[in-house]
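Take this structure, written in C-alpha cells, and hold onto it; I'll ask about it next.
Removed from the display is one protein chain of the complex; every other protein chain stays in position.
Take a look at subunit A:
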Amino acid sequence: MRDVAALLQRQSFVELPARARCQHLLDDAGQRELLGPFERLTSPWLPKQNIVTQSDDGVVIMRGTLGDTKVVVAAVEPAFQGGSMGEVGGAKIAGALTCALADVKAGDPVVPILLLETGGVRLQEANCGLAAIAEIHDMIVALREHGPVIGVITGPVGCFGGMSIAAGLCSALLVTREARLGLNGPQVIEQEAGVDEFDSRDRPMIWSLLGGEQRVATGLAEDLVDDDVAAIRDLLAERVTAAPKTLARTTDIARFEALLETVDPAEQATAETTRAMFDQTTGAA
C-alpha cells in the first residue's frame, strides 16, 4: 500500500500554471524570466478575431540552474487557448533555443527543458504558428548534437500536432500517467476515420493507446513519473546531466520502417497488440 501521508503532502505538477511550473523546477537563486508578461509580447492575430490575448502569449521562458547545470525552461500554459502555439509564443520558444545553441557553441552549456502541454498550432494563427513550430524542430535537432534536450508531458492537455513531433525529437521524454502524446488528438481521428475506428469519448481506450504509460512501454518516451513536483524535479536533475540513453529515436528510421511493415490497418489496434508489435520489431523494453 502506498504511503497515504506522503500522497497527501505531495504537490501536483499537473495543476500548476506554466509560470509556477518553471519556478518550481529551477533553483530559487538566480531564476529569471525572459520576455515576461510585462513586455506585453501578445498575439497580434487574436484581437483581430475578437479573442482576448494573454500578456505572455501563453508561453513562459525561464533561465536558471537545476543543481549544477544551467538550464532554460520553456513552458506552454495549458489553460490559455488549449495550450496552442501561436506566432509569438512559438517564436519565444524558438528564440530561447537559438540563444541556448549560441551559448552551447560558445562553450557555455545550457540544457533546454520543454514543458509541452499543447494541442499543437493555434488554428487562428495557422501558418505563422506552423513556421514557429518548424523553427523549434530545427533547433531541437541542432541542440541534441551537443547535449540533452528534454521534453516533459504531464497533462492535463497532452501533446499533439506539430508539437508532438517536437516531443519526439527530444533526446529524452518524461511523461506521467495523465499525459497523452499523439500526432492527432482523439476528436480529430474520430472525425477523419469514424467512430468505429476511434471513439473520442472512450477515455480508457484513449489513455491505453496515447497515454504516458503506453508511450513508455513502447519506447516512445523514456521515463514514467508521478504527478509530483519533487519527483519530476529530481528526475530532471538526473536527466540534465546524463548522456542520452539511446540513439535519438528520430534518427533510427530503419527500425520504425520495419515496424510499419508489420502493421495491418484492417485490425483494430489495442494497447497489448501495439506493445507486442513494438517488442518484436524494435526490441523496446
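Here is the rule we use: a contact is a pair of C-beta atoms (placed from the backbone, for glycine too) under 8 Å apart; a residue touches a chain by one contact, two chains touch by 3 or more; residues count from 1.
Simple rule for what comes next: contacts and distances are computed from a predicted model.
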Protein name, per the UniProt record, of whichever chain is missing from view ("NADPH-dependent glutamate synthase", "Cytochrome c oxidase subunit 1", "Malonate decarboxylase acyl carrier protein" or "Peptide ABC transporter substrate-binding protein"): "Malonate decarboxylase acyl carrier protein"
Touching residue (missing chain; options A:Q11, A:S55, A:T251 or A:T270): A:S55
Residues of subunit A in contact with the chain not shown: 17-18, 37-38, 47, 50-55, 58, 77-81
